[in-house]
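Pasting in a structure now, in structure tokens, and then I'll have a few things to ask.
Complex shown without one protein chain; remaining protein chains in place.
Entry: chain A
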Amino acid sequence: MAWDALWVHYFPQFVGGLEVTLGITAGAFALAMVWGLLLAVARLSPWPVLRGAADTYVTVIRAVPVLVLLFLIYYVVGQVGFLQLNGFLSGVVTLGLFYAAIYSEIFRGGIQGVERGQVEAALALGLDGPTRLRRVILPQAIFAILPPGTNQLANLIKDTSLVMTIGVGDLMMQAYKAGSTTFEYLNMFVFAGVFYFALYLLVSRGIVRWEDRVRQQRHG
């Protein structure tokens, strides 16, 4: 089958796979951001127990390969009676929990990078902890968080390809299926690569443009 014919024929399947990839990325990213922020705050907490628990979580999670974590969650945790996680949700939870550990480090660095005087000024202005974090610390930490955060988002997009190992019909799975049908493995994986690259480009450029706009707004 000619290259362009292959492209036209399998394009709808690739788009379907892309939707799954995007769904897992979005879900895992949302979970990683929320859980990562909570972990970062816990790791900066004055309470040793909370700090210790968060540190342990981050150390353990970062030491375990994502694939091992995925299998643990899908084949062990996901089969516990009341949970019953399907492949898609297992992918979201695994990547969310794994990247939360990574994002907690990024958040922690960003938060610690905010000038101490800014936090103290917020205290003196009568702001409680959550308000300080939301209104003063995070808006200033954002510029320190964005570059490494964008890199990790790119890694997260790429790591979604691991869910094919538990039978989820993501972009990689569609490429594999099409390859095994046509034996055009090279072409199919190149297609998949093009999709991943386009996705990365869109996300990273979007973030850079948003960052520039925010910078301009802030500094006139």
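As a working rule, contacts are C-beta pairs under 8 Å (C-beta built on N, C-alpha and C of every residue); 3 or more make two chains touch, one makes a residue touch a chain; residues count from 1.
Basically, contacts and distances are computed from a predicted model.
Asks: Just go with whichever of "Gas vesicle protein", "Phosphate transport system permease protein", "ABC transporter domain-containing protein" or "Sulfate adenylyltransferase subunit 2" UniProt uses as the name of the absent chain.
Replies: "ABC transporter domain-containing protein"
Asks: Which of these, A:Q140, A:N155, A:T182 or A:S204, touches the one chain of the complex that we don't see?
Replies: Per the contact definition at the top, the residue touching the missing chain is A:Q140.
Asks: May I ask you to list the residues on chain A that touch the chain which is not drawn?
Replies: 115, 117-118, 120-121, 123-128, 131, 135-136, 139-140, 217-220
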